[in-house]
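A short worksheet on the structure shown next.
The complex appears here without one of its protein chains, the remainder shown in place.
Moving on to chain A:
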């Protein structure tokens, strides 16, 4: 093990970081929209929607992401109909195939997390909101969703970290992100330990930053759980009025 080789490895792997982050963030963003949509379908009470969402989650949670990536990239391109369709310019690109697979996958996991969050909002809150005249979208946007997000955040944060690591599978469809570059460097140099230690460290740093952001978000969303600042002294007469 030499310091020079660690440095060379770092310089070889670092150019893969932007691709890893692009894959992670883009698919998480699309996946989040998908997750909320699926969770709402599950809770809609409309049977066809409910069952579609159930089947979707079952299929995408029940099969390995590796298999999904292979099927979307190599599987779909087998059909001439797909190659001649309007989707081909997107589906021929390994990058978009990876984004599609990662988004569909995290959408399934995320929907269950969001569903848990939505269900955790006490019914009394909804009744109270109805009592003051809120309904429909307004109730959902002002009362249910903010509380659901707050409840779901810790579990969703885990899903985000898993997504960063899941991007490493994109290397199997020729995308040279961090793991792809590491695998290539190992084939070139046969130095497994040094290369994977550096690759692991890069993921660790990315996920460290990510967990800090999630923690900060959690802190920001839960002002009611923080210790109150010293109660300000109120003027005696106004205190009397309130009593």
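Note that in this section a residue touches a chain if its C-beta (ideal position, glycine included) is under 8 Å from a C-beta of that chain, and two chains touch if they have at least 3 such contacts; residues count from 1.
Throughout what follows, contacts and distances are computed from a predicted model.
**Student:** From the list "Cytochrome c oxidase subunit 1", "Nucleoside-diphosphate-sugar epimerase", "LacI family transcriptional regulator" or "Amino acid ABC transporter substrate-binding protein, PAAT family", give the UniProt name belonging to the chain omitted from this structure.
**Tutor:** Going by UniProt, the chain not displayed is called "Amino acid ABC transporter substrate-binding protein, PAAT family".
**Student:** From the list A:17, A:71, A:186 or A:210, which touches the chain that is not on show?
**Tutor:** A:186
**Student:** In the complete assembly, which of A:71, A:134 or A:176 touches the absent chain?
**Tutor:** A:176
**Student:** Tell me which of A:37, A:77, A:147 or A:211 is the one touching the absent chain.
**Tutor:** Touching the chain that is not displayed is residue A:77.
**Student:** If the missing chain were put back, which residues of chain A would it touch?
**Tutor:** These residues touch the chain not displayed: 74, 77-78, 83, 92, 94, 171-172, 174, 176, 183-184, 186-188, 190, 192.
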